[in-house]
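A single protein chain has been omitted from the complex, and every remaining protein chain is retained in its original position.
== chain A ==
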Amino acid sequence: MPHPAEQDLTELIALGVDPALLMDSLQLSLADENGNILYVNQAFCRACGYTREELLGQPYRLIASNRQPPAFFTAMWNQLRAGAAWQGELSNRNRDGGEYWIELTILPVTRTSCAPPPAPEGGGGQATGTGPAAGALPHRFLGIGKDISRVVSAERQARRSAERFQGLAETVGAAIMLHRGGKLLYVNRALERCTGYRREELLECAFFDLVREDQRETLRQRSAAMLRGEGEAEAELHEVPILTRGGDLRWLDVTVVRIAYETGHALLATALDVTGRKQAEAAQQHIQQVLQQIVQGSPVPTFVIDSAGVVTHWNHACELVTDTPASQMLGRGAAWEAFYEYERPVLAELIVTGDIERRIDSYYHGNVRRSPIIPGAYEAELFFPRSGDHGRWLFFTAAPLRDLDGRIIGAIETLVDMSERKQAEEALRRARAELESKVEQRTAQLASAKAELEADVSRRAASEQEALRRNTELTELNARLQDAQQQLLQSEKLASIGQLAAGVAHEINNPIGYVQSNLGTLERYLAGLGAVASALAAAAAQLPPEHPAAIAARQAREAHDYDFIMEDLPALLRQSREGVDRVRKIVADLKDFSRVDSGQDWQWSDLHAGLDSTLNIVNNEIKYRAEVVKEYARLPEVECLPSQLNQVFLNLLVNAAHAIPDGRMGRILIRTGHDAAAGKVWVEVSDDGVGIPPELIKRIFDPFFTTKPIGKGTGLGLSLAYGIVKKHGGELQVESEPGQGSRFRVMLPVRRGDGAAGAA
């Protein structure tokens, strides 16, 4: 680089400027071979702030600013000592610490030559010099300095900004490149990173080589046009797909400006790697598509707005429920039109604007709430009287749509027509109320039914008890009925016997009547005959014995055994009377026994009479088997059914007779007794017969139980007797010992009903 001072000085001297004055503007110094200062002029002193005296003998280090490293000075001195001049810019520090820049030329002075070497043709800030004179070492060094602080400051700023640019360019994330349509003139590190190529490789190729083939030509032409200055002066933005060294596709957002560069123009391009964004965009587009499909295909009425409130989706279901076609809504920020008659933000818009919490009450009056499911979402339920035929209940759910960074980029809102559900709810509520009342009613019914049931159960239990009791009663009754039936049978038998007996008695009574009467007459007649015979005998006695009449009378008396006849007649008559009397009595007893003429009424009766008449009837059964012994006590009359008691006695007597084995006369004892204290009488019939085995004694009162051969007994006798005695409130007891005989005892209360407690 040509030094301005050199030019200035030469030009100035040539123009006749005083060299001393000129020299005074230069900072001159002289140093010995060691670099210690031998001489300084005024300018030097002014510049550094030291006095000449302070500077003499001192090395230059005194004013060094240390901006240049020691190596810089080492190199400089090496050059100087080698005899070559050094020219460069130095930063010095004055006495006050302030820095000042000088353009310094140091000339080595040898003993033989003092001529200054020719200045180098150009160069930067670094020392250059011509070689020293050969063979001689410099022993003095002349320094000529010119204050260049201002220049340096400007330069430095320029350089600094260049450096800063460079540093910036290297450090920014954006790729930077400079080109003139051909090879890249400059690339920064970011381009390396995003292309995968190294800087050296990049500087060997054109920008277009990186671009994907389909865009390459377009871009080349565009760049050429820019370079020619066509089109607008503003920066152009391109979205450029490039291929990395690895063959991957990356998207760059390239901003190109045309700048003046060196002798012409260049294109400075900055490129941002937007592959991520591009991918995100693609993904978003995809998502948008999916969203579109989802939203459009959803049966749930749904619309979507973007962050500006513009409706981006309005699905078919939404069209139906709002009666508003998508064409009317899409692309406009007027979602409210579908719902309200005046402009107001919809729920989604409130979400998008972010001030939902603040404004919600003014629009929804507490009908809105945070969604319990979706974060950031809100729900509202409103009635729209304008919608549908009878208005609609709509349930809104609006949720924010966020990008990857969480910013709200829109909102989606769904509406559910709740009308049916509301109606259903209402119906349900009514139904539930109804149900509740029904349940209440049923509960009450149930309670009463339960009470009834319980009552019923207890009634049933009671009736079961009752039924059981009845059953028992019935069983007993049945048994009694059977007894009664048998008794009736027997009674009927007896009744018919009684009727028969009555008829028979009547028939018998006639002959008895006249036989008996005739016997009386006969007796009288005989008495008469006897008297006549006696008179005749007395008359005959008057005749002589040989008188034929006397003889005839005597013969007749002898022939007919007259004396015996007369003697026997009374007995004959008496016996005939007896016989007739017995017949009469039997007939009377038979009638008595059957009592057909006196019914079945309870009456006070003499048991002995009953016993005797019964004995009379069964005498035929007994008289050939046993002797009957009566041991009657004094008995009061007993209130009873006499004919039935007679049956009891009959059975006991017949059984007693039958108990006596054939071939021997037994003995039947009939005893009676009266227990006045107990109000009871008893009749006992005992025999000395075969007796009853113990195992059978329990069964003898059972109906149809009999030990007699078929045809001889019905097996009903004792059973009937037992029933009759029970009916009288009495007891029928039996004692028996096999081989010794049996004793039956009938205990009866004197007064009817008195013995019920003692009934066995």
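FYI, a residue touches a chain if its C-beta (ideal position, glycine included) is under 8 Å from a C-beta of that chain, and two chains touch if they have at least 3 such contacts; residues count from 1.
Here is the rule we go by: contacts and distances are computed from a predicted model.
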According to its UniProt record, the missing chain among "Copper-containing nitrite reductase", "Probable chemoreceptor glutamine deamidase CheD", "Response regulator receiver domain-containing protein" or "ABC-2 type transport system permease protein" is "Response regulator receiver domain-containing protein"
Can you tell me which of A:509, A:576 or A:733 touches the chain that was removed from the display? A:509
Check the options A:422, A:584 or A:727 and report the residue that touches the missing chain. A:584
Just one of A:518, A:576, A:616 or A:733 touches the chain that is missing; which is it? A:518
Interface with the undisplayed chain - residues on chain A: 502, 505-518, 520-521, 524, 580, 584, 591, 597-598
